[in-house]
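One chain of protein is taken out of this complex; the other chains stay put.
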Amino acid sequence: MNRLVSLVSRARVRWLATPAALLLASTAASAQEVVDRWGPTPPASTYGPRFDSLFSLITTLIGISFLIVLVMLLVPCLRDNAKKGKKAHFDHGTSLHDKRFTAVVSVVVFIVLDAWVLVRAMGDLREAYWNVPAPDTPGIFKVEVLAQQWAWNFRTPGVDGELGTPDDVITINELTVPIGRPVVFNLTSKDVIHSLFLPDMRLKRDANPGAINVAWFEAAKSGDFDILCAELCGYAHYQMHGKLHVLPEADFPAWEKDASALALAAYDANDTEARWAWDWKE
Amino acid sequence: MATAVELQREDPRARVNATLGMVFFIGSWSMAFGTLFLSYFILRQRVGIWPPPGIALPSFPMAAAATLVLLLSSVVLHRAVARVRRGAPGAAALWAAATAIGVLFAGMQAWLWYDLVLSGRTVESGAYESLFFGLTWVHAAHVACGLVALLWMQVGLLTGRYGVHRISPVSNAAMFWHFVDVVWVVLFVAFFVL
Partner (left out) sequence: MSGDHIHPEPTSFLRKHVFSVDHKVIAKQFMWFGLFWLLIGGIMAMLIRWQLAYPGTPMPVFGKLFFSSTGGVIDPASYNTLFTMHGTIMIFLGLTPLMIGCFGNWCIPLMIGARDMIFPLLNMLSFWTVMLGGAVAFYSLFVPLGGSEAGWTGYPTLSTTVANQGTGETLWAVAVFLIGASSIMGGINYMTTVIRLRAPGMRWTDLPLTIWGLFFTAVLNVLFLPVIGSAMILLVLDRVFGTQFYVPASIMAGGGGGDPILYQHLFWIFGHPEVYILILPAWGIVSDLLSFFARKPAFAYRVTVGAMMAVTVLSAVVYGHHMFTTGLSAMLGESFMLLTMIISVPGEILFFNWLHTIWRGSLRMDTPMLFALSVIFVFGLGGLTGLYLATISTDIYLHDTYFVVGHFHLTMAASALFATFGAIYFWFPKMFGRKLNETLGKIHFWGSLVPLTIVFCTMFVSGYAGMPRRYYDHTSADYLKPLQHLNVTTSLAAFTLGIAQLVFAFNFIKSRWWGEKASENPWEVGTLEWTLPTPVPHYNFKEIPNVVCGPHEFSNPAIPDGKDWIYQTEPLAEQPA
């Protein structure tokens, strides 16, 4: 680091300071603009803001790191050009000072870049992403997802709150969930690997054939959101999307009642194809 | 290596070179078989009860006999190489014996497959059959390569192309055969003992 300090204090590179400051300011400003204009939509799940916040932290950390690299790269390029008759400084970099520098920078990098982010990430995983509510938690909304080429089959419990019963609401490419209740998924696939991607909820989980994956989120905003497939699944992979409808608390019971009644009316005990529910996996 | 005059003994540096290359090759191939065994254990764990109940299994006595036969061929081969190294007579005959025992093993392997197919189990029947046939096929391909190498060396030993003056091809072929042998022992343990 003292190399850097000595560099900044040098009079002959002071002309770098103003453009660098300008560049930094405009980068920061344009980064914000990029996020606002082209970044992801604002998080719509309770844990969504965790992603945005950790993303910003990493951006700041690696932004500073990259700036250091850039300065240390550009300064010799501009200053130490052979055309200017510069003589190289003979140095194998084996002195104690150099070894100490390497050790200190390694420790700093590991603590600042890695350990910091690691601790934050572990917190997010344990408190949010991997903290899947147990099946007997009151108020959770269970969804069984059966992916296929190229559609999403959703099974929600209906008014009786039990999966695998005649009043289960089965929908294709449309999923309606209530706001403010944890939505827990059991995912599998009929044919190839798919991946349930809810960009607004900051959630993605693979649907593997022959296995059940678990994921969850809790919607913090009502509205209609996109469901995408994020794992290559063949010819129409790009068209395998659906809609997630998050209903306000007041509207959901009425919707669920209607949907359940419709499902019961359409129930055919002989249609074995339609009875694809499985034992819930925690 | 290709010096004009035939040396009494092989240049030790050339021998080390060849042996080192072979060691790396076998290390590499161990990873290939290691991958197959990893697949075996992952699928086995997934199936749960192993072997799956109610299916015909390959014959244990035949597999055990095949293991002993293959081990015997390795022992004979080892002695043959020792003779080549000493320049002692009878190396070619011992080598031929080892090769013949190797061919016998290949026959027993074929019998194991035939027996299983006769009882209605084919490679498509399930995870167990997939693993048994798949892994033994890959192994058998190496047995075949090994036998070709052994026969090649046999011809070389008889014509005098290989011998105490040029031993590294011979010892490398033997090393490969021992490797094939070790892989079979692991296969045997995985399918018939564990």
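Order as written gives the chain letters A and B; numbering starts at 1 within each chain.
The rule is simple: a contact is a pair of C-beta atoms (placed from the backbone, for glycine too) under 8 Å apart; a residue touches a chain by one contact, two chains touch by 3 or more.
Keep in mind that what you see is a predicted model, and the values were worked out from it rather than measured.
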- Task: Out of A:Cys233, A:Leu247 or A:Ala263, point to the residue that touches the absent chain in the complete complex.
- Result: A:Cys233
- Query: Of A:Val159, A:Ile193 or A:Ala261, which residue touches the hidden chain?
  - Reply: A:Ile193
- Candidate in contact with the missing chain, chosen from A:Asp98, A:Glu174 or A:Glu249: A:Asp98
- Note on the structure: Residues on chain B facing the left-out chain by the touch rule are 1-2, 13-14, 16-17, 20-21, 24-25, 27-29, 31-36, 38-39, 42-43, 46-48, 123-124, 126-127, 129-131, 133-134, 137-138
- Message: If the hidden chain were put back, which residues of chain A would touch it?
- Response: 3, 34-35, 38-41, 50-51, 54-55, 58, 61-62, 65-66, 69-70, 72-73, 75-77, 80-83, 86-94, 98-99, 101-102, 105-106, 109-110, 113-114, 117-118, 120-122, 124-125, 128-130, 149, 188, 190-193, 195, 197, 199, 202-206, 208-213, 225-226, 228-239, 241, 276, 278
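Criterion: only the chains that are shown with their structure count from here on.
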- Give, as an integer number of Å, the spacing between the C-alpha centres of chain B and chain A. 49
